[in-house]
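Here the structure is laid out as structure tokens; the discussion comes afterwards.
Every protein chain of the complex appears in place save one, which is left out.
After this line comes subunit A, so read on.
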Amino acid sequence: MDKETAWRALEQLADTERTHHLKDLLQDPDRFEQFSFRQDELLLDLSRQRLTPATLKALLQLAEGCQLGSWIEALFSGESINNTEQRPALHTALRQPAHNSFMLDGQDINQDVHRELERMEHLVSQLHQQQWRGFSGEPIDTLVNIGVGGSDLGPMMVCHGLEEFQPAAARAIKIHFISSMDGSQLSSLLQHLDPARTLFLVASKSFTTADTLANAATARDWLRQASDIPDPLLLKRHFIGITARPEKAQEWGLSADNLLHFWDWVGGRYSLWSTIGFAIAVRIGMDGFKALLDGASRMDNHFRHAPGSSNLPVLLALAEIWNINFLDIHAHAILPYDGRLAHLPAYLEQLEMESNGKSVDRDGQRVQHRTCPVLWGEIGPNAQHAFYQLLHQGSEAVMCDFIVAANRYGDAGESLQSQHRLTLANCLAQARVLALGDSALDQAASSAWQHYHGNQPSTLILLDKLTPGALGALIALYEHKVFVQSVIWNINPFDQWGVELGKQMANTLLPHIGARPQQGFDTATEGLLNELNQLTTGSKPA
């Protein structure tokens, strides 16, 4: 069946199924059995999606009509599927076992990957043994990751999520993440740090990112004030660069010995598996980092080889396609019921919206349907006290992802274990009320404002336990889901042209900030430049 036919069939199905309420679908005693899927330590429960077996079948036909199978092969085999930049997207090649080989343009890139991992391991071990020395000879005990976007969100999310897995040697090292362009994070952090014991990690794929280089320059000045040793020595002891453009990093002053590489074929938002994950390796050790890679690699194999009807990334993607394109749901909430995953929503915001926030297809034509919805999130129990009101009684349809670990606090006291049971109960309760509405109760609502309509679809992802392997698999699940959706929508998820114009415009405007006003911009910009000029220099507006 071709894509158009499959699409039309789904539209027809939607005409009838749109009226189905989840409370009726959940009457079916086999529903959980039918719509929950397991892959190793991950359970994907789609039984609260507004799907019927017929819909699922039609969605799988749509995937077939879009040649999903050959696109998956193209992804894994390194074809240049990032067509606007004419390169492959090979984040999956970052997590292959060392004994594999992967030829790209005559080069075994798996060897390159493992060579860089070994270099990273060497640096990490110096830090863990407290033998990376600063300018005074003190061991480094503080790592500051300077990066933004993919060079910040991924490492920060994983470091935070897996903190309890840190080996004893890692405890002596504190890690901070700095991203904001305005220097507000950095200036308050530097007040508390000892320059003699601080190592900066400058992570930028292009090594031209304005935000990152501005922060790095401030860090460099701070070190210069603390030590009078020559610049190259100071930078060699206190800076590591992680980049796909080593020549740019060396121009900035970094030593070649202190550069870790990654490659053009790794997208920034897919890069935590590369040396960009340095902070992760420092936090959870190389063994932990390798377990994270292994979890992702297991998900890769599953995605590449499992049939669509039991393929977790495919099923998750299709359930959302149904919501977005056929049930008109354009908001997506990410709700981890686990404080350790506090940064997961921000990470997925970038992964999904930067990848699939597109409206031109691979052929340069305007797409005829909706693509990536607006996505946001928060730690679930905290969000209950913030925006759940809208989920339960607002006028917007929203799909939700609940993410929770079954086991936690194994060795801890009873009070923490009971906090975990409380959290699990809240997670299940919210998913149930969103789906069933009032009918979750025995009696109907006594007033209109106490009425819950329900029928908000949700996915629940249950991890056995939050481990490096499980988190690796979870992130890879989302990466591949995003890819499947891009195939259905026929868009390129691996470029981000939409972020370029703003950067360019900022460069154009920079010389005009606080300077004498000039013509040539729009009236709003000219007006604001005038105001700024007046406020910052005290001169009268023109």
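In this section, a contact is a pair of C-beta atoms (placed from the backbone, for glycine too) under 8 Å apart; a residue touches a chain by one contact, two chains touch by 3 or more; residues count from 1.
Here is the rule we go by: contacts and distances are computed from a predicted model.
Peer 1: Looking at UniProt, which of "UDP-glucose 6-dehydrogenase", "ABC transporter permease", "Peptide/nickel transport system ATP-binding protein" or "Sarcosine oxidase subunit beta family protein" names the chain that isn't shown?
Peer 2: Checked against "UDP-glucose 6-dehydrogenase", "ABC transporter permease", "Peptide/nickel transport system ATP-binding protein" or "Sarcosine oxidase subunit beta family protein": the hidden chain maps to "UDP-glucose 6-dehydrogenase".
Peer 1: Which residue among A:L104, A:A214, A:I229 or A:V374 touches the omitted chain?
Peer 2: The single option touching the absent chain is A:I229.
Peer 1: Among A:E64, A:E121, A:E138 or A:D264, which residue is in touch with the absent chain?
Peer 2: Within the whole complex, the residue contacting the unshown chain is A:E138.
Peer 1: For the chain that got dropped from the picture, name the residues of subunit A it touches.
Peer 2: Looking at subunit A, the ones touching the missing chain are residues 126, 129, 131, 133, 135-138, 229-230, 233, 236-237.
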